[in-house]
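Encoded as structure tokens, here's the structure I'll be asking about.
With one protein chain removed, the remaining protein chains of the complex are shown where they sit.
So, chain A:
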Amino acid sequence: MKGFELIKAGIYTTIQDKGRFSFMHLGVTNSGFMDEYAANACNKLLDNSLDTNLLEILFPSLQIKVTQSSTIAITGAKCEFFINGEQKNIWETHFVRVGDEIKVSRILEGQRVYLGVKGGFQIEKEFGSYATSQKEGFGGLNGQKLVNNDILPYEENSTFIKRRWKEKYIPQYKKELTLRVILSYQCDTFEQDQIDKFFNSEYTITPDFNSMACKLDGEAIECTISNLISEAIAFGSIQIPKDGKPIILLKERQTIGGYPKIGSVLSLDCFKLAQMKPGNKIRFEKIEVNEAREKVLKFIEAFS
């Protein structure tokens, strides 16, 4: 088996794809790329289909020995990226040969780095997906984050096409972000002044932020109902727990829950949120469901 040999796996590197669907009725979460914009871009650069698996790298220090020639690309968070000690650009393709050494050493801006190889890694899908879900022990290699000495095989590929993502489409990851919210679910049970407060306040991302959820700190929002009959939770849902501090539920969220929800963050903005860090600032603005749909369709079209 030839491909990548992980000399150092990094602190939290997982294999992801678009996610695992149609098992949520059994309590199995979706998982999948946290930032679909950067992940799609990585696959586009490599001419891969958009559900090809990639490495999602959080906190790098990744060191890889190449044992099979192919083309790679890195997108997402701005990071220090080297091939054989020479610094290289991200958001473009690079040819790697047997014996080369790839290093991703430090994240400078953003939070999640995507590293892909042409054709993807040849590992087994589990229940329809490559996505690693640690909670269930599904996907990736052994359902866990990658560890030192893991081998990630892929097919040899000797044709190289240099591609670069257009500069104007490379996102800048800032420390403040406005998330568009579709008022939904239990929004009717929130008093208007509480909804106004929600849209007029600035929130801070707490360290309680992972692929399951992002907990915010700031103005507490009151809800007229204290608990709710448990119901399924859509990607991006904003639940208001007893302390009134919003929690945005993300890819690895639990499938059902009993806290009232004021609405849901537009998926495209959840992808931007994936590049934020604890301490960064969040504001919310309203978007109607049909306008939101148009935005998502444009996003899909841009990558088709």
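Here is the rule we use: a contact is a pair of C-beta atoms (placed from the backbone, for glycine too) under 8 Å apart; a residue touches a chain by one contact, two chains touch by 3 or more; residues count from 1.
Just so we're on the same page, contacts and distances are computed from a predicted model.
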Remark   = The chain missing from this complex carries, among "Amino acid/amide ABC transporter membrane protein 1 (HAAT family)", "Sulfur oxidoreductase", "ABC-type Fe3+ transport system, periplasmic component" or "Allophanate hydrolase", the UniProt name "Allophanate hydrolase"
Ask   = For the chain left off this view, which of A:Ala131, A:Ile182, A:Ile221 or A:Ile240 is in contact with it?
value = A:Ile182
Task = Pick out which of A:Gln16, A:Gln111 or A:Ser237 touches the chain that's been left out of the picture.
result = A:Ser237
Key: Of A:Met1, A:Ile256 or A:Ala302, the one touching the omitted chain in the full complex   = A:Ile256
Task = For the chain that got dropped from the picture, name the residues of chain A it touches.
result = 21-28, 30, 126-127, 135-138, 182, 184-185, 229-237, 254-257, 264, 266-267, 289-290, 292-293, 296-297, 300
